[in-house]
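Just below is one structure, and these are the notes that go with it.
Removed: one protein chain of the complex. Kept in place: all other protein chains.
After this line comes chain A, so read on.
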Amino acid sequence: MMHYLLIASKSGNIQFSHYFTYITPSSRTPIEARVITKCLGAEKDACHFLEDGDHTLIFRWFGPCLFIVAADHTENEIMIYEFLSLYVGALHRYFGKFSERHVLLNIDRLHMVLEEMVVGGELVESSIRNALTPIQVLDTVSSR
């Protein structure tokens, strides 16, 4: 089960966070800071799986953005690594050409796409097309 997903910039600022299990807002900031520092400290070709307490951290760089997922120890780490790739692929398809700017300015869309794919920490939809269809439908309806 995944616990949270963060997107951070190269300088360590948090740009997007989605929590699948509830953590009090006051304790979110130190957790995020600690986790981001750990992941930023890893080298280019080092192992992308780190440990943080009883969660495993899986992180991946996509351009200038660092995506971090915290999951239980029982999860298949490589699978979550691939899931990050799937998520970014979905965003790519949705926005046309996904870049850091989109992360900054379209946070609500990021939440929605993520919610279509993962609910309560478990993967729900593995097909990008199926995940994006509802959102695209709603976009066309609301823009009319």
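We take it that a residue touches a chain if its C-beta (ideal position, glycine included) is under 8 Å from a C-beta of that chain, and two chains touch if they have at least 3 such contacts; residues count from 1.
In this text, contacts and distances are computed from a predicted model.
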Refer to UniProt and select, among "COMM domain-containing protein 5", "glutathione transferase", "AP-1 complex subunit gamma" or "Neutral alpha-glucosidase C isoform X1", the name of the complex member that is left out.
"AP-1 complex subunit gamma"
Where chain A meets the left-out chain, the residues are 14, 16-20, 22, 24-25, 28-29, 43, 45-51, 76-79, 81-83, 86, 104-108, 111-112, 115, 119-120, 122-130, 134, 137-138, 141-142
